[in-house]
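Of the protein chains in this complex, one is absent; all others appear in place.
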């Protein structure tokens, strides 16, 4: 499977919309017969905007719905119909509603094809950290993050490669408290797309950096 | 709580219909606000015929229904609507259908008020044996028996006190393989009604036998 | 005991004891039993353990219950929100206990309580700080953490319609925790938009069977209760 929207390696960093488009492309390519997908709160929700008509992608929201439609506007807003980010959404034909235990059973049982999540850090073996900064005075709050981390056949991360201080977020070992262990198999970032493999991290694409620059940036992460 | 249909101790053994009527009476008396009840396959189903109009008793059948009505006749027969004995039944207003895991969760979670079962043997501490004769060549088959045995706030037995060979079925220790341990709290029989208590077996009523005769018949079962 | 249709929220909660564990439905405002929470505040029970997905927003609902000092401990998945300042302050002042539970474990632990399961090996949380001190086991090549049931003394939930027996249906994603909490508490109180005659709900579409519901309080037409 080739990655991204037709292009291979770009000379510019990707915008969040370009990352979202690349993920949407890869979901469709990996699942030509359609897919059941959960898009995490925040940037991953942008992926929905890039799914082509007729892709057969069905969106799950963990607060109890399959076949969720776009955000609701104006008179379509119904306080009883929200996504997991508590934003009013709409219902597509073929939708179904179910309670929280059934919804999380669906995730935890491995029935979703793809889940896309944001992250603070991903380790080279695919550990995810996205729920807690580890700050001693932070109030812990996990929501569905730990269920989502292990809640699909493939769990992908969408993030910037560097944090605000310029430090890589793809790391040898997570320094933030982990959300799930060895659960991520692909990482989409502004500077490159990475596959987590048993042998190490493989650069699928580079954007605005050469592969050599990425290797230097991410060292000591093993790139293979 | 006094037991049975107004009478206390009779001079004749009870028929199965009289036993069923006594159980129906006691269900209603113990649950003046209504009750959720499962009646096991066989003689316990007779109890339904003796529940008074407006008793508020709602029947559960473990194959996935609440508010089951009487057996279906003629044009009412629907092969998709049966009880746990696979006999066509009917639906009352306020019924609901649910799948097998939900139905057994309802039982195992202790939500039913009363379950009435047949038995090969009941021990003085309330062990139930009703699924297997222990015959070496018998093909084991348990169905929902072990779930029903522990599947209600109160589990009652309806049986003859003696087997065909004249041996008591209320015993110090079950000789047949057990279905559940310490799960029965009352035993309704043709010759008497018995409460299983932490101190031993208490005769609530005798029918066609004196209490002394029952004690002699059942020895070495401790009667208190 | 079949369900009672109550004339008021206050009547439905009159017997709530101090020290109760109260399961509170809702995900954000969808399915949140706001009127029942208000009645619980008026009723006055204290030293409560509240199990809910969040720990209150703004100054109303759960947050108001917290402000009133009635809650000893919160069990939830996501206490920290943009407007959870009431909880935040109490927590930082050491005046409230917090047990953070992954949302799926929260739902499944209540489901276990309702289904008579003694404990279960969960795939969620393995290797994380939330599994620290918990029993783990590798089964068929995968690691799991042992989780125990969460049982309530009382559940407060919001549904769309009830019939007079207590069968419930919900509306869209407001269903969320309602059905599972209804199975997991000794006393279940549901506030609903309307009570319809028994027989009006499609038996194939009932989500919470009447067996799980003890008290129903209709919102739109409380006078129905005496009908």
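When the chains are written out, they are named A, B and C in that same order, and each has its own residue count from 1.
Here is the rule we go by: contacts are C-beta pairs under 8 Å (C-beta built on N, C-alpha and C of every residue); 3 or more make two chains touch, one makes a residue touch a chain.
Predicted model only: the values in this text are computed from it and were never measured.
Counting contacts over the entire complex, the absent chain touches A, B, C. Considering the full assembly, C:123 is the residue among C:56, C:102, C:123 or C:152 that touches the omitted chain. Checked against the full complex, the candidates B:65, B:152 or B:214 give a single residue touching the omitted chain, namely B:65. Across B:46, B:59 or B:81, the single residue that touches the chain missing here is B:81. When the full complex is taken into account, the listed residue touching the unshown chain is A:58, out of A:24, A:41 or A:58. The set of chain B residues touching the chain not shown comprises 61-65, 78-82, 86, 91, 97-101, 103-105, 107-108, 127, 132, 137-147, 150-151, 177-181. Although one chain is not shown, part of chain A still touches it, namely residues 31, 33-36, 56, 58, 60, 66-67, 91, 93-98, 105-113, 150. For chain C, the residues in touch with the chain missing from this view are 108, 112, 115-123, 137, 139-140, 142, 144, 148, 169-172, 202-205, 207.
Following the convention adopted for this analysis, only the chains that are shown with their structure count from here on.
In whole angstrom, the spacing between the mean C-alpha positions of chain A and chain C is 30. Averaged Cα coordinates give chain B a centre that lies 34 Å from the centre of chain C.
A separation of 54 Å divides the Cα centre of chain A from that of chain B.
Counting only residues that touch two or more partner chains, chain A has none. Residue positions of chain C touching 2 or more other chains: 111.
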